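The other protein chains are all here in position, but one chain of the complex has been omitted.
The letters A, B and C name the chains in turn, as written, and every chain counts its residues from 1.
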Amino acid sequence: MPGSSFGRAFQVTTAGESHGPGNVVIVDGCPPGIALSVDDLRRDLRRRRPGQSPLVTARDEADEPEILAGVFEGRTTGTAIAILVRNTDARSDDYADLRGVYRPGHADYGYQVKLGHRDHRGGGRGSARETVARVAAGAIARKVIAEAFGGQVVGYVRQVGEVIAEVSEPASVTCEQVETLPSGEPNLVRCPDAAAAQRMVALIEQVRDDGDSIGGVAEIVATGVVAGLGEPVFDKLKADLGKALLSLPAVLGVEYGVGFGCATMRGRQHNDRFVAASDPGSAELAIATRTNRHGGILGGISTGMPLVVRAAVKPTSSLPHEQATVTAQGEPTTVVSQGRHDPCLLPRFVPMAEAMVAIVLADHYLRWRGQVGSC
Amino acid sequence: MPGSSFGRAFQVTTAGESHGPGNVVIVDGCPPGIALSVDDLRRDLRRRRPGQSPLVTARDEADEPEILAGVFEGRTTGTAIAILVRNTDARSDDYADLRGVYRPGHADYGYQVKLGHRDHRGGGRGSARETVARVAAGAIARKVIAEAFGGQVVGYVRQVGEVIAEVSEPASVTCEQVETLPSGEPNLVRCPDAAAAQRMVALIEQVRDDGDSIGGVAEIVATGVVAGLGEPVFDKLKADLGKALLSLPAVLGVEYGVGFGCATMRGRQHNDRFVAASDPGSAELAIATRTNRHGGILGGISTGMPLVVRAAVKPTSSLPHEQATVTAQGEPTTVVSQGRHDPCLLPRFVPMAEAMVAIVLADHYLRWRGQVGSC
Amino acid sequence: MPGSSFGRAFQVTTAGESHGPGNVVIVDGCPPGIALSVDDLRRDLRRRRPGQSPLVTARDEADEPEILAGVFEGRTTGTAIAILVRNTDARSDDYADLRGVYRPGHADYGYQVKLGHRDHRGGGRGSARETVARVAAGAIARKVIAEAFGGQVVGYVRQVGEVIAEVSEPASVTCEQVETLPSGEPNLVRCPDAAAAQRMVALIEQVRDDGDSIGGVAEIVATGVVAGLGEPVFDKLKADLGKALLSLPAVLGVEYGVGFGCATMRGRQHNDRFVAASDPGSAELAIATRTNRHGGILGGISTGMPLVVRAAVKPTSSLPHEQATVTAQGEPTTVVSQGRHDPCLLPRFVPMAEAMVAIVLADHYLRWRGQVGSC
Partner (left out) sequence: MPGSSFGRAFQVTTAGESHGPGNVVIVDGCPPGIALSVDDLRRDLRRRRPGQSPLVTARDEADEPEILAGVFEGRTTGTAIAILVRNTDARSDDYADLRGVYRPGHADYGYQVKLGHRDHRGGGRGSARETVARVAAGAIARKVIAEAFGGQVVGYVRQVGEVIAEVSEPASVTCEQVETLPSGEPNLVRCPDAAAAQRMVALIEQVRDDGDSIGGVAEIVATGVVAGLGEPVFDKLKADLGKALLSLPAVLGVEYGVGFGCATMRGRQHNDRFVAASDPGSAELAIATRTNRHGGILGGISTGMPLVVRAAVKPTSSLPHEQATVTAQGEPTTVVSQGRHDPCLLPRFVPMAEAMVAIVLADHYLRWRGQVGSC
């Protein structure tokens, strides 16, 4: 059954494989009148682009988007938007040897059982290549939340292997810090703690040179989020954020606020205290919490505090190193990835995760407005 | 917008509040011909029931289900099933003082902003009371997966505060171990490691006597799961499991397999090795992995290995202890919960989490069968 | 797969059979703050009720609704509303002889093939009994559209057999005319043309006395409808209205405006002329059409003119007269309906059709508001 659509009010539908002609996204439900051009899409596509640095895969995709529908005279029409990003550097030959082999860590076997066949070229639909369509949709979602309520989404790498960044104030991290080091050089690993970033780069290079790969954790923060987003009881904001992030390749876990750290906490220690963020009794009374252990969501509904979520990303499964496995007939064999892969997925994961968070926020904002704006 | 439905092929829709007349669930898409009686529903409802032990809330609900539709002559008809569980021990007066106060850790403020009002009686729709409807639906889902592919779902408490259970083989934990101690006494805390269970009980009692609450981690294991479940690219099995568990009250994080532990792993260390689970080349060839760090899901698709997921559950927010907060007008005040609450949510969380996992598996199995059974 | 939910922003999910314990509806997405009591539901349920007049089935159902969730202190909470209507006069014995027989005109055979069994008691889920849940939901939808944009829905019988009512101005027919004759007596057949109503009653009585049944046409008119409802390209207002009405039992056709009459028209004759309905250039400029051949919808989007739709309703299939058919084994047999049936479905069809039109309008209004109210 279909599984390529996400969102109910801001609906994103994608198609495309790693080595097919291209990736397509249809965004339906975007409000009318929003200025949108290919330049708006290019920024995030470039941040996600393979070949952007020595730390990532060498596959060289221009990732140039074409808007096929839904924009007229530079503005969204309010009807379905379609965007196409062609694949230009697919090298199917790299995968010829993999036709009958199950690669460790990949969905090859599941796809084979599920569909009775599989596209052995780079994972087909199971490849992270499909996220190019999500990132294009996310760029539109960013504009929606910025115009609607001034929302901003900033993601960064919190951990690579044993290196953990110090980020004392997640809500104050800027996109500039994530993209550029204090020295002015590009922040290849997208970690706002410059010292940790340096150690992360060294670690990834060492792992890469060792023919291995490494995992990590990304943190995504949304600021300016209005209170009230999230629909009881299944479509809570935390539930849809969790689904959005877990739908990304290689994500093994998601948490928000103190996350798994809550397991060792007592209630008195955990609850954040409500305080008035403006004069009590004033017309535009805003309520805040003194601390933000709850990560911007209580009972599944946004509170207006910064939204803080984290995703655990596993080490890249494809390795330029011999791994034991079996053939489709169950015979033992070995496999070495000839394709071009990232030694650490985290730097390119950041824009993918930001896109999904922006999509969830746009979707929930539009869902909420329909109901409350009505009577 | 609506958020009270979950699942696409096995669709669960609920209604009901903590202190309203009752909770209702409509399950649509259940296959015809499955034997179903109220007894099938009672087992899990009892495990979730308040008042079941000194470790949980004293609210005394019989939680007696009534099947209103969809069952004829003891079997499901294949059309919509409706079940009603009435609330019988709601004490709205306990909440009278809370009308104008935002309780720390609860969704009160979010609901107020979202809907312009809120049901102050025990959280209304935001209360964990609504999960009674999910557990009833989960009992049906269990029967579907058992008949369809022999699937079983067993959950248990893995951690309470600093006490962590030893569970060497998650897939071999039985429901009996979870419910009953080796001594034959009820396993009040639902932890299969009897020694840890004892320490957990002591810890919860201490916390309760201290007027506090405590968090923990539950682990849910599904065995007998067929390979091939999960729909690319958004409705991956891990994504829908994550949403299902995060939609439950008090869950701050979800992970599967090694989960957040992947952050410090290298690829060679992380990948599980595929092996033939039967004679290579045999007609019914089954492929397995030698280890199960991937928790039964690769690329979002089930592999046939045991499915292992964990959820982090925060300490109960309502405390029988004075907490500082503000009124709806922003004036400082304090609140003490007069309602009856669990000092630790984990023991009653287990059947809720099992229900959601069973629902996701039933849903994905039916989704998959439609597509592959067709041509 | 599930088929018991309708609507995306105002979502109606039903369960229930003709001879089960009861019928249930969950309405999710209703805006908060709308006054709602069982009295609001009773009015339309009474108009749909069996046993209301000598022209309809003698089955005697009180059709008393119980609100189980979603209403607090007399107002909708904005979360899911649940309503239960119990079956009290189901007489399953009337159907004992039908267990192995396919009744002409009914879905018995289709259900048998579809689900491998069927509920022979009055058609089970295929019975028009299920519409009691829709009518309850429709009563809520009426309140939504009345509060949101002053919308009103009035339906009536336009034709029974060869008797066709004269209705010169559909938009000016009142509910009072439909329910009460100029004489003050109940308008049993719900036709606003009193002379035609009299002839319809006579015709239905004659058909009933003859052991037969008869078809007809209902017309439903919605006034006060805002322009702009309907979502391109599949969820046009006409498409969702068509689906809503065709989902009702016994409906064989739907048309709006001039409907099938368009087949013999020329474009110049058919197009309605746009005119200013207020001073040109005024702040609140309203555009209207001089005539309303388009029935209030152009290009699938409402124009603000009265919405006029019609449904063709077939003669009741169950007849108190011997009909030839076959058994489940294919052996020839005959069947005589012992159950209690309407000789003409039209009088009780009117509130069902009104409910579905109101639900579609509420749903589309809420869908539209989400998108346009946002940026």
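In this section, a residue touches a chain if its C-beta (ideal position, glycine included) is under 8 Å from a C-beta of that chain, and two chains touch if they have at least 3 such contacts.
What you see is a predicted model; the values in this text were computed from it and never measured.
When the whole complex is considered, the residue among C:A195, C:L246 or C:V336 that touches the unshown chain is C:L246.
Touch with the chain that is not drawn comes from one residue among C:H19, C:R86, C:R142 or C:R367, which is C:R367. Residue-wise, the contact with the chain that is not shown comes from C:A276, picked out of C:A96, C:A195 or C:A276. Within chain B, the residues in touch with the undisplayed chain are 8-9, 29, 31-34, 78-79, 144, 147-148, 232, 365-375. Hidden from this view is one chain, which touches chain A at 1-5, 8-11, 13-17, 20-24, 26, 28-29, 32-33, 66-72, 75, 77-82, 84, 114-117, 119, 124-125, 366, 370. Contact between chain C and the unshown chain involves residues 1-6, 8-9, 14, 102, 104-111, 113-116, 123, 125-126, 130, 159-162, 207, 212-217, 226-236, 238-247, 249, 251-276, 278-282, 285, 287, 294-295, 298-304, 312-317, 319, 321, 323-326, 329-332, 367-368, 370-372.
Methods note: only the chains that are shown with their structure count from here on.
In this assembly, the chain whose C-alpha centre lies farthest from chain C is A.
Chain C has its Cα centroid 45 Å from the Cα centroid of chain A. The geometric centre of chain B is 39 Å away from that of chain C, both derived from CA atoms.
Measuring from the averaged C-alpha position of chain A to that of chain B gives a distance of 26 Å.
Residues of chain A in contact with two or more other chains: 8-9, 232, 367-368, 370-372.
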